[in-house]
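Heads up, one of the protein chains got dropped from this complex, but the rest are sitting where they should.
Order of writing sets the labels: A, B and C. Residues in every chain begin at 1.
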Amino acid sequence: MTASISFPVRYVETDKMGIVHHSHYPVWFEIGRTDLLRQLGKTYASLEEEGLLLPLTNLRCKYIAPARYGDEITVRTNVEKLTCARIEFAYKIYNHEETLLTVGGTEHGWTDGKLKPVNLLKKRPELYRILQASIDGGCGAGK
Amino acid sequence: MTASISFPVRYVETDKMGIVHHSHYPVWFEIGRTDLLRQLGKTYASLEEEGLLLPLTNLRCKYIAPARYGDEITVRTNVEKLTCARIEFAYKIYNHEETLLTVGGTEHGWTDGKLKPVNLLKKRPELYRILQASIDGGCGAGK
Amino acid sequence: MTASISFPVRYVETDKMGIVHHSHYPVWFEIGRTDLLRQLGKTYASLEEEGLLLPLTNLRCKYIAPARYGDEITVRTNVEKLTCARIEFAYKIYNHEETLLTVGGTEHGWTDGKLKPVNLLKKRPELYRILQASIDGGCGAGK
Partner (left out) sequence: MTASISFPVRYVETDKMGIVHHSHYPVWFEIGRTDLLRQLGKTYASLEEEGLLLPLTNLRCKYIAPARYGDEITVRTNVEKLTCARIEFAYKIYNHEETLLTVGGTEHGWTDGKLKPVNLLKKRPELYRILQASIDGGCGAGK
């Protein structure tokens, strides 16, 4: 399962090179994985209220073509890997002409509200199954 | 008493107009008032740990000349007004050629960690006196 | 005529107080006026390509209630005042419960691509009429 969300480039995201500054793509990745979770029936806000955080441990981003002001951006996100302790997301970012701008990935640990690691399968088995099903393409994906 | 702090423009702060985006000046104001508090012997981090927050209630900013990448920025900050419930800061921002770029002001309420209003004179009389002295130019300014 | 646009709070926009940092509201104002122009038939991107810029000269923002992660934000924007040299926008920001979070205003000068002032009525009379009609509520508003 791949989630897809679109939004326009914000003016503040451009820099004096006339293109979107590279530091904004990780923010767009975050919009992508938030959207994926929402499509799986879980808002990131509610996970946090329930004491489950997802701090980043790794980020990688390959820049292929620049995004520009006036572009409509689409982020396509999927769960790449899931374990009891960790989750990895993969991202592809396109403009409205379907030009691939960026590919990237993020790795996260599952933690409690105090940033201590937790075992997702033990703490939230139903969430684990939903996320695993999103990889397998199984019927548990909740949509 | 006026605090003065300097730092270079960050590339990410520019936009496609080739100048610093207007939304970064409020961040520079924040650097200015944080610096003023530090010069008065109080770090904003320690105030927060002690359960005292300063959420903004009003912001105004007049843009006179643009800041550019390569500029060294100076923020000059003073306490404009102090009451038991509120504090106002005034700011002037210059580039390294002493061109006045921006003047502004912020108003804040004193609150506890849950954003409930508090009476600063009752809760932290020594802090109240230090801040008041910074307006009066009196010897209680702790420097 | 008032334009209205909605979007979710981004995680990066929150700060350690747990609420949206005050410096992001000017960015949301920008989204609002960009949307208003688009509804009037002009994208800001195309104006810039045609050599017409709108640098800020004044910003004011009153913070009434905090925005939080999980909120869906709505920005309502209208043209407050128009002259040959300047334009003023007014903004109201609400969350999804229709709580008024912020009111603000921005003032801009009309300039060419090199930030030199221009007379909008002379340089772009049709744009001037569209914007004026959006204040008057007249039939020239292009919608």
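Keep this in mind: a contact is a pair of C-beta atoms (placed from the backbone, for glycine too) under 8 Å apart; a residue touches a chain by one contact, two chains touch by 3 or more.
Quick caveat, the model's predicted, so the values are computed rather than measured.
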| item | value |
| --- | --- |
| Sole contact to the chain not displayed, among B:Val27, B:Ala65, B:Val103 or B:Ile135 | B:Val27 |
| Chain B, residues in touch with the chain not shown (by the definition above) | 7-8, 10-12, 27, 30-31, 34, 43-46, 48, 69-70 |
| Chain not shown, touching residues in chain C | 11-12, 14-16, 18-19, 21, 23, 69 |
| Chain A, residues in touch with the chain not shown (by the definition above) | 16-17, 19, 22-24, 26-27, 30, 48, 53, 55-63, 66, 115 |
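Simple rule for what comes next: only the chains that are shown with their structure count from here on.
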| item | value |
| --- | --- |
| Most distant chain from chain B by Cα centroid | A |
| Per-chain Cα centre nearest the global Cα centre, belonging to chain | C |
| Geometric centre distance via CA averages, chain B-chain A, whole Å | 35 |
| Chain A and chain C, separation of their C-alpha mean positions in angstrom | 29 |
| Multi-chain contact residues (two or more partners), chain B | 16, 19, 23 |
